[in-house]
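Below is one structure; the comments refer to it alone.
With one protein chain withheld, the remaining protein chains of the complex are depicted in position.
Entry: subunit A
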Amino acid sequence: MGSMATRSAVIVGAGQAGARTAAALRKQGWQDRILLLGDEPDPPYERPPLSKDVLAGSTSPENGRIYGPEWYADNAIELRTSARVETLEIGARRIVSGGGSAENFDILVLATGCRARTVDCPGTGLEGVLSLRTARDARRLEHLLGSGGDVVLVGGGFIGLEVAASAVARGCRVTVLETQTQLLERAVSSHVADHLARRHRHRGVDIRLGARVVAFEGRIGRLRAVRLADGSCLPADVAVVGVGGIPNVELAQAAGLSCDTAGVGGILTDSHCRVADDVYAVGDCARFDDAWLGRPVRLESWENAELAPQAAAKAILGAPEGYGGVPWFWTDQYDLNLQLLGLKQPVERVLVRCDPESGSFLTLGLSEGRIAMAALFNAGRERRPLKQLIELRAIVDPRALADPDTPLKRLAKEAAANGKPD
């Protein structure tokens, strides 16, 4: 091929990670074609508001759009919505969409995201039983919550708790069912979970731990009740199933790309988001070799959807840098903004900095003298220095950490000046 030939970067999946990949490629100097394909009818939008402001009725999913229509034109990004990709032909360097139309690619980026996991029991097809993943789901749920009534959240994870808070704000009676013995079992310590449980109970939410759903029961196709394994039955007008996500790896798998089939799933990449020659994966669907953690991880987070595309674009444009860092998550429930740094892991001790009664405080999990994970309750200001301390794997005096009069900023500066201890 001549040097004048236009190359094509094709991005499969038009969620946050897909859109940000298009933007990163353009910004970092990709001059050729960029085709962004999404199977949802909506142009790329951010999902975090769906369970919060959208359900509260204070905003619409449209406000969460990542870019306005003119941005795609200005940056020569070809966006196709409601476009489902059926097959990836890696050897032939092309993809085939529904309807049989094909597109050639020189670079392929998979940003296929996750879909909501469902529960395996009778009645999931009843009207009033739904998951929350897409803007369409959010619009439907917002409409259902508008009439008040009994709302049951199946799953005490981020989605369940955020929807619970939003439903309470809409005047609903709310129950949260969690099969584990604590809320957010995979993400936070029991200390943090207990604090959240108290907040919800204070707002009148009925939180039931160790509770398993065995059936959704209805009449004339509409949900009326949720039956639990202990035989009890809860009245329900709406049930939201929030029991985690399943990465969409089927396309990649069928194309012979390497995927994790044993653990949390995901398309396997190196620390440059590379799956194979000219093929990359970013966002929720990718299990990447995290350069900071030093092991593969799959993260369903806003931050990962934001940053992995930057790393992929760098690698595509020939300037690869190892991708990874201290994982960061946040959730908003009622008047609480909770931010989490680091993945859940066993710790030797837990420190609390500042008085929890004040509403703004931190809990820090320590291992071998280092901060392993941190939970920031209405304390986003402290994220940066804490993240630095964790990133440096700095050994910190626990008394200084627990002392609100010792600025974390100072500790972080000292640690950075001392270099990385080992």
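What we mean here is this: a residue touches a chain if its C-beta (ideal position, glycine included) is under 8 Å from a C-beta of that chain, and two chains touch if they have at least 3 such contacts; residues count from 1.
We adopt the following convention: contacts and distances are computed from a predicted model.
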Which of "Molybdopterin-dependent oxidoreductase", "Naphthalene 1,2-dioxygenase system ferredoxin subunit", "Predicted arabinose efflux permease, MFS family" or "Dipeptide ABC transporter ATP-binding protein" is the UniProt protein name of the chain not shown? "Naphthalene 1,2-dioxygenase system ferredoxin subunit"
Option from A:R136, A:R201 or A:R384 whose C-beta touches the chain left out: A:R384
Touching the hidden chain in the full complex, which residues of subunit A are there? Just list them. 49, 53, 302-303, 306, 330, 337, 380-385, 409
